[in-house]
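Note that one protein chain is taken out, while the other chains of the complex remain in position.
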Amino acid sequence: MAAEGPLLLSLDLSGTFVFALNGAMTAVRAAKLDIVGVVALAMITGLGGGIIRDILIGAAPPATFRDWRYLAVAGGGGLVAFVLSRALNRFALTITMLDAAGLGLFAVTGTSKALAFGLGAGQAVILGVITGVGGGTLRDVLIREIPTVLYSGLYAIPALIAAIITAAATRGHLYGSPAAVAAAGACFAVRMIGVHFDLNVPGPPGARANRGKRATGGDGF
Amino acid sequence: MAAEGPLLLSLDLSGTFVFALNGAMTAVRAAKLDIVGVVALAMITGLGGGIIRDILIGAAPPATFRDWRYLAVAGGGGLVAFVLSRALNRFALTITMLDAAGLGLFAVTGTSKALAFGLGAGQAVILGVITGVGGGTLRDVLIREIPTVLYSGLYAIPALIAAIITAAATRGHLYGSPAAVAAAGACFAVRMIGVHFDLNVPGPPGARANRGKRATGGDGF
Partner (left out) sequence: MAAEGPLLLSLDLSGTFVFALNGAMTAVRAAKLDIVGVVALAMITGLGGGIIRDILIGAAPPATFRDWRYLAVAGGGGLVAFVLSRALNRFALTITMLDAAGLGLFAVTGTSKALAFGLGAGQAVILGVITGVGGGTLRDVLIREIPTVLYSGLYAIPALIAAIITAAATRGHLYGSPAAVAAAGACFAVRMIGVHFDLNVPGPPGARANRGKRATGGDGF
């Protein structure tokens, strides 16, 4: 854990920040919330994945409530996005990119922290995916959207790729900053390629998959 | 616990499997999700109740993340239902029956595990009901349905019956495979009778209870 501490913390805080920006921008665009609602949704989006992860691996109270920097980064990210919302909104792509970045970062921290707590590799991978998609799923439920993870095939898959790379690197004693960045980067790249080419995975045999776009924006460019 | 281990595990895995099938079929019918969404909703429906139970009784990480069989059974159930969705869909009754079976099985495991962790009988009964309805409630929230437990009176009641039988049998030192199967079976029977005869419990005095059927199927035949 000695070497893992600072790496986990920096990845976690980065994921918290980008998800907080994403949550705040979603709040401004999709739900037209006021400043308290924007900061609240930013904090839930930024902190949700890590809180779910820590509760599930038995690390309560979650890191969020032990280290003040989590709350500061999430709240600060929400305030920044609130103030800059007009400027940021010119880049419709930004929300999607921040979400993809947070997805990869949290998939890595979820997997690596689960392994550090003694879970098996398969379970750690699933926990990594849950950590990656958790904050965004809470965000979507609260603003009454169907969560992206359910209807967009190429959302869980990139998180799964990051989680598998992390677990494999850890098992091969190769885990460290380069592997973590590579895993999160692979997730980001696959997610953005999927969004750009509007790729999807197959629907049920004989049925049409639901490729409907969200009316409220926030996904796709 | 020596004798309880295998019984709890087999009931839990059975509940996980039937709820996973139910979740996948709901995903195909109600929300028209793709393969990742179907498997994700299957896993959430199959594993949700047990995860909530284990977090609430202080048994983190949940059994789901300690024993790979939970993930395998839930994921496998989701894949099976995805592949066979056309065939399974001919039986509209199937979704409701799987749900009733999962409800009973998890009400039993929730109550019995809560008692094993030292909770009082009343609290264990409530925890059993929460375990029974938890996975389906997560499923309904994620696909934006009002949870069955809130509007269908004869949904919580059967779970309550199974939980009370389990708690009484445990207190009377009669708990074992026969009692567990009887409790889950009683829940299943009461639930299916309620569905068949469209029974409901009373609404508020002077008001009409909401007997609205879900537009998306998944309940009633």
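Which chain is which? They are A and B, in the order written, and residues in each are numbered from 1.
Here is the rule we go by: a residue touches a chain if its C-beta (ideal position, glycine included) is under 8 Å from a C-beta of that chain, and two chains touch if they have at least 3 such contacts.
Because the structure is a prediction, the values reported are computed rather than measured.
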Hidden-chain contact residue, picked from the options A:7, A:38 or A:179: A:38
Residues of chain B in contact with the chain not shown: 55-58, 60, 114, 117, 119-120, 122-123, 126-127, 137, 141, 144, 146-147, 149-153, 155-157, 200-210
Sites on chain A contacted by the missing partner chain, in the whole complex: 27-28, 31-38, 40-41, 51, 55, 60-62, 64-66, 68, 71, 82-83, 85-86, 141-144
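The criterion applied here is as follows: only the chains that are shown with their structure count from here on.
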Euclidean distance of C-alpha centroids - chain A vs chain B, Å: 29
